[in-house]
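Removed from the display is one protein chain of the complex; every other protein chain stays in position.
Here the chain labels run A, B and C in written order, and each chain numbers its own residues starting at 1.
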């Protein structure tokens, strides 16, 4: 039996751009929906703004190979250390693996990445429209507005398929904004889609709309609010290979004058102003 | 966010030939050497004989892809349930993964596979020569001879590089055979190679020699005892893809009359009589 | 399976032509199933679409020196070489067992010259109980200085034409991914009389042990198989499907029913399971059941409904 494996033969030092984190807690907060709290002993970057995301390396063993993007749902800096919250839905291999993490598991990630939500001008009212697991970045935005003393201007709308899949917003004591929920089957909150909640909300020229969720939902929001509010912002999704702008894999179609072009969701986005977007921007990734 | 992953889209029933097991304990018993005890709720096959092995699926996720062969170090049947002991040294990716298993982890394996050690004729004396992690199948043999009332005929020789890497045989209360140990650096037992212990042992026409260990060690044993004992048996190693005879990947060269041929370690072996083997049979896999 | 309350059970039967009819589309791949003896300890051979046996040559061959296998990321390399018992022993010792177990048998045939292929095929044609012949054209042709038959459409077509005139058995020609031109190869062997094409064989690769600076395999080069090659195999199957009218049999990294379904959507009428058989001897049966489930769920009554159903074009 020979000792030592080929792939470990070079005991090279290991420069890495990834940040080392440790799982604080990892809990299933609704059916298939997990809340992951990460502790970072050394936070060396600037504080993430709401809407930014991180690329999480699910495994160091090449399976799955690529990192997985997740919005930052919450972030707290305590001196040099930091705490980050991620809320993820189990949809495949990577998120399946992530459910096995428990307190103390090491996690490596790259970020914060991308451009977050532009903050609203004073005096404007914010409507945050979250479809399903589009909620996390909007939670970060709500928390940020609230801690900036603007909580009163915020209305968070949150829709899910049913009660089981829904994160109970009442369990988030630091949220402090008004919210309304709905489910497709009426098992919790109003029955219907989150766009129905939006239809019932007052949108005016002083309103800013922030949306994140499945592509069809965001398309519907875009259709409804375009031209009827001050501005609207959408956090888009796309398949990503790198997450930091070098592969051009995350392209999405946007307006460029009378023409169109591709931009990178990870670098030019993930948040885009509604003015840039067309129906084709909301194609399912 | 779409639910359901391509690879899970067919919710097919899952016939499998693998046996389901559960980790009872998994302990590092010496530096880089682990003792894994598996419980099997349903043992449906015949009792393994010493020298047989199992193919352990390290992961169900395709990384590492192939199963890993391990000798069965101990086996205890309790009605329909069974307990199996595996002793493994960490050498690479698969064995590295296996150190993460803990009580309750599910494990799947195929086996028992291959042909074990022929039992000695009554009245013969058995010398078991174990080099490093060649020990496990010889432990199974020693236990089997002992429980068959033949423990007195057995002398187990066990060599390792140093004390740290060595399994302390005194911790195995059910072993019940005479043994002698040596280390290359003299840190435990005699200083030297296990072949030095063998040279010091009495080998006669009533002796049967059983060997398992690194190829150079087995080659040295073969050279020393051929023609000087009743018979000698060697448990060979080879890279394996399937472990059950269908891939021809584990070929090893053996005598065939005046000629030579390739046989499969997993099916014709892993145990071969010394008469069949030549120097070339002991090439490093 | 025929209870009143059950949905219509999809028809899994596959007719590959010239007498090769499979009860379902899942075969075992050559070289990964031996001659069925060991496998029969785990599964009922008659439940398989067909058993494709290890490549058979005229005389027995020992194959390559060890090490013969090495793991790679999501795959493995093998350099088994052409180890086999030879056609005589196959007919006398191996075939009866397979037939006794009710297996549909496809014999993978190899040779170093057109003449060797011909002689093996003729011997096999005396055993009409054989379901068909899979022609392994990835073998080096000694007369052409070791160029593989499968690398050159003309050589492949010449070989197939010779075999066509020598046998009435189904001729499935197994294409090599190492050729740069799958559509061209597929068309060449179709015109020469092949009844079907199967693909892909392994992709040639190598690995190196950096401690010894030696090749990891005794044969230096090896064939890459397993999940790693699946995207390449799927592309080549799709290309072949677009190039010929004869049935296409998909091979390469199939480990789950979903993978088989992808190959069917890309144009395969049947598939073969190779490396994944090593991981669990019941993989082929799991794949069969999963294909049936998929067809039921999609409301399809037969494989033909799914085959080649890939939708290409702007989703709007």
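By our rule, a contact is a pair of C-beta atoms (placed from the backbone, for glycine too) under 8 Å apart; a residue touches a chain by one contact, two chains touch by 3 or more.
Everything numeric here is computed off the predicted structure, so don't read it as measured data.
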Which residue, A:91, A:188, A:201 or A:251, contacts the hidden chain when the whole complex is considered? A:251
From the list C:92, C:129, C:142 or C:220, which touches the chain that is not on show? C:220
For the chain not shown, which residue from A:16, A:102 or A:226 touches it across the whole complex? A:16
Which parts of subunit A are in contact with the chain that was left out? 6-18, 57, 62-67, 110, 238-253, 261-262, 267, 283, 285
Spell out the interface residues on subunit C facing the chain that's missing from view. 65, 72-75, 77, 151, 178-181, 203-208, 210, 212-215, 220-222, 224, 226-232, 234-235, 238, 253, 258, 261-262, 265-266, 294, 309-312, 314-315
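We take it that only the chains that are shown with their structure count from here on.
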Averaging the CA atoms per chain, pick out the one whose centre lands closest to the mean of every protein CA shown. C
CA centroid of subunit A to CA centroid of subunit C, Å: 45
Between subunit A and subunit B, the Cα-mean centres are separated in Å by 50
Subunit B and subunit C, separation of their C-alpha mean positions in angstrom: 34
Shared-interface residues of subunit C (touching two or more other chains) are 73-74
Give the residues of subunit B touching no fewer than two other chains, as numbers and ranges. 6-8, 62-63
